[in-house]
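One protein chain omitted, others in place.
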Amino acid sequence: MKRMEFALDLFTVFTLSAGALFFLAGTVGLIRFPDPLTRLHALTKVDNVGLGLVVVGLIPQADGWGAAFKLVVVWLLVQLSGAIVTQLIAGAIREWGPSA
Amino acid sequence: MPDATTSGGILLVFAIVFPVAGVLLSLVVGGRQVERIALIILPCNLILASAIFFDLWRSGSQLIYIVGGWQPPLGITLRADGLSAAMMVTTAVVICAVGVFAHADFDTRAQPFETRAPFVFWVLLMAIGCAMNMIFLGGDLFTLYVALELLTFAAVPLVCLDGRAETIQAALRYLLFALLGSILYLAGTALLYGSYATLDIVLLSQRLRVETATLVAAVLMTVGLFAKTALFPLHIWLPPAHAGAPASASAVLSAIVVKGSFFLVVRLWFGVMPGLLGFTGAQLVGGLGAGAIIFGSVVALRQKRLKLLIAYSTVAQIGYLFLMFPLAFDSVSSQLQSSGALTGGMLLAMSHATAKAAMFMAAGLIYAALGHDRIAELGGAARAIPMTVFAFAIGGVCLIGLPPSGGFLAKWLLLDAAIATGQWSWAMVLLVGGLFTAGYVFIVVAGALGSPHEPLKLRVAVPKYQEAAALTLALLSLLLGFVALGPIDVLQVRPGAMMAALR
Amino acid sequence: MSSWFFADAGLVLLVLAIGASTIFARKAFDAAIAFVVYGLLLAIAWVRLSAIDVALTEAAIGGGMTGTLLLGAVARLRSAEPDNIRLGLPVRLATGFCCALVAAGLAGTLLLLPEAIPTLAPAAMENLVHTGLGNPVAGVLFAYRALDTLLEKVVLLLALLGVWSLAPNNAWNGIPGLRLYERPNSTLTFLAQILPPVGIVVGIYMCWVGANAPGGAFQGGTILAAMWLLVIIARLENAPSTGQLWLRIGLVLGPAVFLAAGLAGLVSANGFLAYPPGYAKPFIVTIEFALTISIAVVLAMLAAGPSKQVQQE
Partner (left out) sequence: MSGANLFGICGAALVGLGLYGLITNPEPLRKILAFNLLGTGVFLIFGLISRRAAAAGFPGDPVPQAMVITAIVVAFAATALAVALVLRLLEQTGRATLGADNPVSEIGNP
């Protein structure tokens, strides 16, 4: 039993670190990429994966199935809003140009 | 011994529930009925206030209501002492008179559908009644914060009810000052809670220690309340806001609303921390008051428009209210004494409320009748609308402080305190301020008594009931001096526990 | 000093930096964006202060709703003539010095608070059994200090009335002028079709768990308001005209139920805003549900602004 817990903890540490790395990469992309569209690309692609890893890593630590379910819902909602907001921003850029 | 709900305590609950119910009902029932609802709620409010007043007078002890049965410090207590009862009655009277006066401008049944300004006006008038009752009765500093915000949100839209750009600017400026004031007040309550784990006024007064956090809290709260009361030099929002509003709204704003935050200053310093202000602090507050009197009066004398003159007069009269701080300071116990000076100050607040409301109403009528309010062209007004000009003059008499007005009695009490404590300089300020007031009232009244350059033609006939409302308030302020013969002792009814803490 | 201390210090520095940028940013738009970020960071700060209820409220209302409001205003203010009155450098320096003094004084005062820590936490926890609630914050809001909460609802209504009062005379009881897109935007329409069912469930859940866990009427109501605004902005539904009876009833429902329950206490319990022994929880949950609806309506209408056009009959 102890072993199992240790393995799960290790798994969490690994996935959280990986997730954090993705977030870092996304942030760097947001700052360093040249134009709004590529920045958006970096931000959303990397954040979705990053948050996904964080959520997956936290599920073993969650307090029962309910909490795990909520974590997944959080991830799905962020995916949805990220996708939509990216679309909207990109649409605005196409309509009014990057400076708007 | 913890406080318990007293027999008349339920009246305090009704004084808050009634106007809240009126506001809620008005929103649902709709605009055309709102005036009727207000004309039921406002007199009920007056009856309740009078009932509380007479209960206090008869029993000589305060009314208490423990809300929800939760004793402070966890729960909230409503308390009515002499100060709150007297202020409640004054407020209720003025609001009722404004209710009568406002029918001409805000008749909700004039149109077959709900109209903007009347609907908003009547709901906000009830809300102001509610907020003021809460401020007078609230026994907990955070409840008082919510009450202050209630008052702000009820008052600001009244400023720009007619929707002109200047008034919207004035309202925005007023709102920003009021918000700054309440957030500073809130910061003070945070520090007090952190030091004593209670915000109940009586419990605080018993637990209070002189230490840094308490002093900082007191300063923050006081500065915040000064901004809301428009005490010099934080007065710049007041003249445009009060002068630009419709006459009925100006009357409420100038007579009632500024008294809300003023009352909290009094509660704070006389009720919660009478020993904290110290000699220098009291002199400083008095100095700001004196500054307000001089500045407000001088600027009022230079105004060309009647409503602006009255608004600047409010700035000056607010200054008077703060003169009671140095005069109530007892150098032996180094505490603020709740004695003659406090009674005088509160009486001044009450007579200013009635007189100023009457003067703004009269100014509104003059404007409606003549089509302008340029002071230089008021000639003939006294002949054309004598009752209106008479009401204005009586209000002025009260502001100047001639006998037998409430202003006279109040200034007498303040002068008495100044002589008793040997503070002659404040007596000088009182007298010089009175001369200034006489000056600007005289300019207006003399102008109105003069003969017109060309025959005066009234644009509209002034309704009798409006003149009656203004005149009633003016006469009340005149007769307020006679309270010396009777119920003035009520002002001395204090929470028992607080008195014990003072000794 | 634990590692948490350094994490907190980092968070505080970030909050201060973003906060400063809302003040010093050149463009109002940047400042408003910074403010939204600031609100979210602040929510994390509240979690670190073990105040989950406040964190939720701050994220939903402080960051989200206020941010939306300010961003919307900034977008419309772009057409405004720039304002060139700037205070001179000496004045700004002097003001900055005074403000720094105030901040330093306040910080010093906080550090010098008495060692003995007075608190009402034990009393609040002990009495919680009488309310049947599990969340002490809900206990404070709806039992011990219910009067504050009731009055604060009236404050919200008055603010809405104030906003409405800024409508032109002929547009009274018209439709709020919330109009971000000239024509329906397919992406947004998609979101407005799929998100609200989820949001409504989450909002009601928030309100429901509020009795025993962090959450409650404010947080739930804000989510519902956001869903409604989304539907309006995506132009799936028009904003309602402000004179509609169902809207007005929705506005006052919460405060009215609260007031009625308070008055019922005069008869069925030992006073105004007291709940009958043993029945406190059903009373409070009923009040919370009614309040959630009213808060949702008020917040959405506050964000939608005064009415702009007269309703077509």
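For reference, chains read A, B and C in written order, and residue numbers begin at 1 within each chain.
The rule is short, and it goes like this: contacts are C-beta pairs under 8 Å (C-beta built on N, C-alpha and C of every residue); 3 or more make two chains touch, one makes a residue touch a chain.
From a predicted model like this one, the values you see are computed outputs, not experimental measurements.
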Partners of the unshown chain among those that are drawn: B, C
Which of C:A124, C:V198 or C:I249 contacts the chain that the document leaves out: C:A124
From B:A4, B:A110 or B:I183, residue that would touch the chain that is not displayed: B:I183
Touching residues (missing chain, whole complex) on chain B: 74, 142, 145-146, 149, 152-153, 156-157, 160, 162-173, 175-176, 179-180, 183, 186-187, 189-191, 193-194, 197, 236, 239-240, 243-247, 305, 307-308, 367, 372-373
Where the unshown chain meets chain C, residue by residue: 4-5, 8-9, 12, 15-16, 19-20, 22-23, 28, 31-32, 35, 38, 42, 45-46, 48-51, 53-54, 57-58, 61-62, 65-66, 69-70, 72-74, 76-77, 79-81, 83, 85-87, 91-92, 95-96, 99-100, 102-104, 106-107, 110-111, 113, 117, 119-122, 124-125, 136-137, 139-141, 144-145, 148-149, 152, 155-156, 159-160, 162-163, 166, 218, 299, 302-303, 305-306
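The definition used in the following text is that only the chains that are shown with their structure count from here on.
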Contact graph of the chains (line, ring, star, complete, other): line
Computed distance of Cα centres, chain C from chain A, in Å: 27
Distance between the centres, which are taken as Cα means, of chain B and chain A, whole angstrom: 57
Sites on chain A at which at least two other chains make contact: none
Touch list for chain C against partner chain A, complex: 185, 187-188, 190-191, 194-195, 198
Complex interface listing, chain B residues touching chain C: 5, 10, 13, 17, 20-21, 23-24, 27-28, 30, 65-70, 73-76, 113-117, 119-120, 123-124, 127, 130, 134, 142-143, 146-147, 149-150, 153-154, 156-157, 160-161, 163, 168, 187, 191, 194-198, 211-213, 216
Footprint of chain B on chain C - complex, ascending: 105-106, 108-110, 112-114, 118-120, 123-124, 127, 143-148, 150-152, 154-155, 157-159, 161-162, 164-169, 172-173, 243, 245, 248-249, 251-252, 255-256, 259, 262-263, 265-266, 269-275
